[in-house]
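With one protein chain withheld, the remaining protein chains of the complex are depicted in position.
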Amino acid sequence: MAFDLTFDPRVEDWRARIAAFMAEVVIPREQAAFEHGVTDELRRDLQAAARQAGIWAPQAPAELGGGGFRFDEVAVLLEEAGTSLLGPLALNCSAPDEGNLHLLHLAAGPEQRERYLKPLAQGRIRSCFAMTEPPPGAGSDPSALATTARRDGERWIINGEKHLITGADGAAFAIVMARDGDGATMFLVDTDTPGWKQAGHARTIDSTTLGGHCRIVLEDVVVGADSVLGRAGEGFRYAQARLAPARLTHCMRWLGAARRAHGIALQRATRRELFGSGLADLGMAQQMIADNEIDLAASRALLWQTSWQLATGAKGTEESSRAKVFISEATARVVDRSVQLAGGMGTSEELVLGRIYADIRAFRIYDGSSETHRMSIAKRAARRVREATR
Amino acid sequence: MAFDLTFDPRVEDWRARIAAFMAEVVIPREQAAFEHGVTDELRRDLQAAARQAGIWAPQAPAELGGGGFRFDEVAVLLEEAGTSLLGPLALNCSAPDEGNLHLLHLAAGPEQRERYLKPLAQGRIRSCFAMTEPPPGAGSDPSALATTARRDGERWIINGEKHLITGADGAAFAIVMARDGDGATMFLVDTDTPGWKQAGHARTIDSTTLGGHCRIVLEDVVVGADSVLGRAGEGFRYAQARLAPARLTHCMRWLGAARRAHGIALQRATRRELFGSGLADLGMAQQMIADNEIDLAASRALLWQTSWQLATGAKGTEESSRAKVFISEATARVVDRSVQLAGGMGTSEELVLGRIYADIRAFRIYDGSSETHRMSIAKRAARRVREATR
Amino acid sequence: MAFDLTFDPRVEDWRARIAAFMAEVVIPREQAAFEHGVTDELRRDLQAAARQAGIWAPQAPAELGGGGFRFDEVAVLLEEAGTSLLGPLALNCSAPDEGNLHLLHLAAGPEQRERYLKPLAQGRIRSCFAMTEPPPGAGSDPSALATTARRDGERWIINGEKHLITGADGAAFAIVMARDGDGATMFLVDTDTPGWKQAGHARTIDSTTLGGHCRIVLEDVVVGADSVLGRAGEGFRYAQARLAPARLTHCMRWLGAARRAHGIALQRATRRELFGSGLADLGMAQQMIADNEIDLAASRALLWQTSWQLATGAKGTEESSRAKVFISEATARVVDRSVQLAGGMGTSEELVLGRIYADIRAFRIYDGSSETHRMSIAKRAARRVREATR
Partner (left out) sequence: MAFDLTFDPRVEDWRARIAAFMAEVVIPREQAAFEHGVTDELRRDLQAAARQAGIWAPQAPAELGGGGFRFDEVAVLLEEAGTSLLGPLALNCSAPDEGNLHLLHLAAGPEQRERYLKPLAQGRIRSCFAMTEPPPGAGSDPSALATTARRDGERWIINGEKHLITGADGAAFAIVMARDGDGATMFLVDTDTPGWKQAGHARTIDSTTLGGHCRIVLEDVVVGADSVLGRAGEGFRYAQARLAPARLTHCMRWLGAARRAHGIALQRATRRELFGSGLADLGMAQQMIADNEIDLAASRALLWQTSWQLATGAKGTEESSRAKVFISEATARVVDRSVQLAGGMGTSEELVLGRIYADIRAFRIYDGSSETHRMSIAKRAARRVREATR
């Protein structure tokens, strides 16, 4: 037998119900959210409705109340959830909670599962992932990690500064990455621990992320040994284990957003008249429409293949790097063309396109910038050649 | 003698003083403006300072109190003013007032000059240009103009709907384009005229335009014969006369903004360390830096040449179309690369880059979208060939 | 069950043997072929060796002596064959014979199978596909077909002019498309039939196509009723049936060629020193290397998915259009970057890259230009929206 790219009927069932949920529940609440901000109240409302609709957390393990889908199936469902900027939040599959949930599922001990993972999976609390630091600390180059964790008997004392910590405002706990001698360790830190200070939001142009992108100061934050996630010294390894799939779930969600943008622009183009013919029939509009269709198809094919590789056991560092660069850039092109196709109102929130355009921009930067991934891809390619020709 | 691209010393003197003014007066006020919005109070403050600094309205005729520079010299000065998103407002050379001033200078009668042009040139009032209509009205295709002006004895009665009217909120008057039989006529309409209704701002992602982008309803707006700008029936011709130079002043200002973005990113790149070397010394960063330098240089060369063509008598429809497409796309690339180069904070207002990125997007759409200009350029090229080979 | 993208072991076995054959048999003969031209003698030599190696015609049905692989498996094998510009010829899976074989297998009657299909499948004869005409005839727009077939009792008389008929010089027969009343009919025409005139080769920049790209004049070519391929009047339908898979086999082969180009450039880059470091470690080289890796991966993912769709019953017109545009452009980018990466010798035949660069150019034009496919994709997208929102 050769390939098989058929969906399981259960995947199609969930996909259709997520699509209906977006249309009926989520999209009607977008404009108010754009105008007045995304609030925790809105999150709770939407999440209750999603649970009701039987589409809760498609990516989460069944034993945690999620859909229990395999990662290549998740690709189909998170794309659908991504068609509204509020969709992933509603289904509890948004960053950073989705990635944290995944990591906790891999690495947390029994008590940590009870205390952090379960309520997170149920949407009772939110979390954040505190790795990135202001320059010259950890950013594109994680090895520059500057936050320190000093062991003091049974306790650890954490000091440092983090920035661009997505979702930190309102999070119940953080996964904090800190340098511990030569290695790095991850800690589960309640945000009401003394010494944890939220020092303001970055004023970035995206606006639909609940909890913002915060600057955090950690000043003599004292945590117990039970706060170590997994094992001490394994921080970089856990970061890798979180990053490859997290990159791809970003791709899934943004692919949905890009498809939405294309759909809005296309619908508008089929209705408008310009220079005496339908806008969608003008050659330059056709070029934008076709390029969108092509970029979406190529992104989806690469995403499905890569997700299948991870689902069937590949570590997928290189594969997910390639997919992340391609899809973050292809979806950006799709959204940009959609804005252009929509004309004067293309940059508006009313048409949604303006919001997607602003919010998607950082995707080429976070979770490894395009340049960082390209460097890593090229190094691996060169290494393979050098090893083969030695 | 061959070419001469030397600046006149007076141009260089103004340029240097505008640069100093940006650094000392305008840029220090940017962050507050980004955070709390651009207000008329801020405008008055900055304009008073600019007048004080002797750099008022470089593009305006000397008899109106402006710099009286030739259009190719204006290119140098408006680029400098554009290095802050607030700069053009400060120097009274921002859209739409700058274009309106130009048009009024061309077409207004003596009384209109006293009543509208002079206070506009002095920054005592603001204005707007009410041409664009919601689909299926006038947009990329001006001939679809749907707003009507019906003559009734000595009066005109205007009805219609306009949208995306930049600066309308707070404007003292509007230049309204309306269909009058077969042709089109421009009217000077005070915004307190009964029937003129501002029906809300479009929620677009740009945020530094004073007066927003408004929807205007004109319901039986009655104006006198003295409100006709220039001559009745000449509306399309006046629109053309306004558009070619207005396209280029947009290019001048946005070229300044793109240069600023590049400067911010470059400065940051020279200070950051990454993967053990300076960020600005990494090959992929060098590529972005070099591409910015190249795009800025090519844009400036084309802009200067085109401005010179208009300054020396060319109508410049085709030349300005080419320049508009190239420069709007090249500056967008520059800003996008600058955001990317700056990394995590690249989309923030704090670094200014996020603001420029969002605000520049619509430039590829307004004043003729890239597609509309390309269509027009290609038609002219084909016509030339057909005529030559007939 | 979710997706499955695992190869069958028989696919991997053939793939590995084709790879070895390329390295040991085909590639060693490339330089002579580039320098002195591809001859029928070379073809016979290589084909004998391929048959010997047990890798004959992977795409052909088993009953015709071919590999009998499913179309998605063919994707894997034809990519491998494409790694040398001579590989497809050696394995009897090159254009136009491969597409003709496919079409004959679909549509030929028993006698036609004996007379044309069998010897073609065995490599005893070559063929050509005579559809394209000089303007204003059939090209991007097949409906402009100008060649006529007039029925005269039991005979047909064909008149017309074809151009860019690949492989015509030396072909034993042609599939000729001709207008027959309102519809079109395909004829099997022996090239020694009176009235068939080969009127010269187009001097195009590619050089590895055996039989060239010929201009053919058909002057009162008389054929019998037994020359009609399939049924009269079905020409356009057969053309479609040939085109969708033929587009994809082109993609498969050129993907192999692009991979080869990348491999050559990469190997060279890992060995060269420049500015005191390895060329492959310079950032701008890394960018080209990574972009190649990404474009190859995205092309392959999309190609496999599309081939699977055709293999499992989809007509695939739209899917294959998308894949053709994407892959023809992505492989062109890969080859262009490889040339650039290789530096001064990048445009040479000695490094093979120059040859691939020149030979791949027409792929964005033939079998539907990028623009023709984009138009068709956009029309279908718009139609879907219109139907959904009716």
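As written, the chain order gives the labels A, B and C, with residue 1 at the start of each chain.
Note that in this section contacts are C-beta pairs under 8 Å (C-beta built on N, C-alpha and C of every residue); 3 or more make two chains touch, one makes a residue touch a chain.
None of the values given here were measured: they were computed from a predicted structure.
Residue A:Leu282 is the one among A:Val25, A:Leu282, A:Ile327 or A:Ala342 that touches the chain not shown.
Even with one chain removed from view, chain A keeps its contact list with that chain: residues 282-287.
Taking the complete complex into account, residues 34-35, 132, 135-136, 139-141, 144, 163-164, 202-206, 272-275, 282, 284-285, 339-340, 343-350, 354-355, 357-358, 361-362, 364-366, 369-371, 374-375 of chain C touch the chain not shown. Residues touching the missing chain, restricted to chain B, are 1-8, 11, 70, 72-73, 263, 266-267, 269-270, 278, 280-281, 283, 285-287, 289-291, 293-294, 297-299, 301-302, 304-306, 308-309, 311, 319, 322-323, 325-326, 371, 373-375, 377-379, 381-382, 385-386, 389 (touch as defined at the top).
Heads up, the rule we're going with is that only the chains that are shown with their structure count from here on.
Separating the CA-averaged centres of chain A and chain C is a span of 40 Å.
Between chain B and chain C, the centres computed from C-alpha atoms are 51 Å apart.
Here the CA centre of chain A is 37 Å from the CA centre of chain B. Those residues of chain C in touch with two or more other chains are numbered 283, 285-287.
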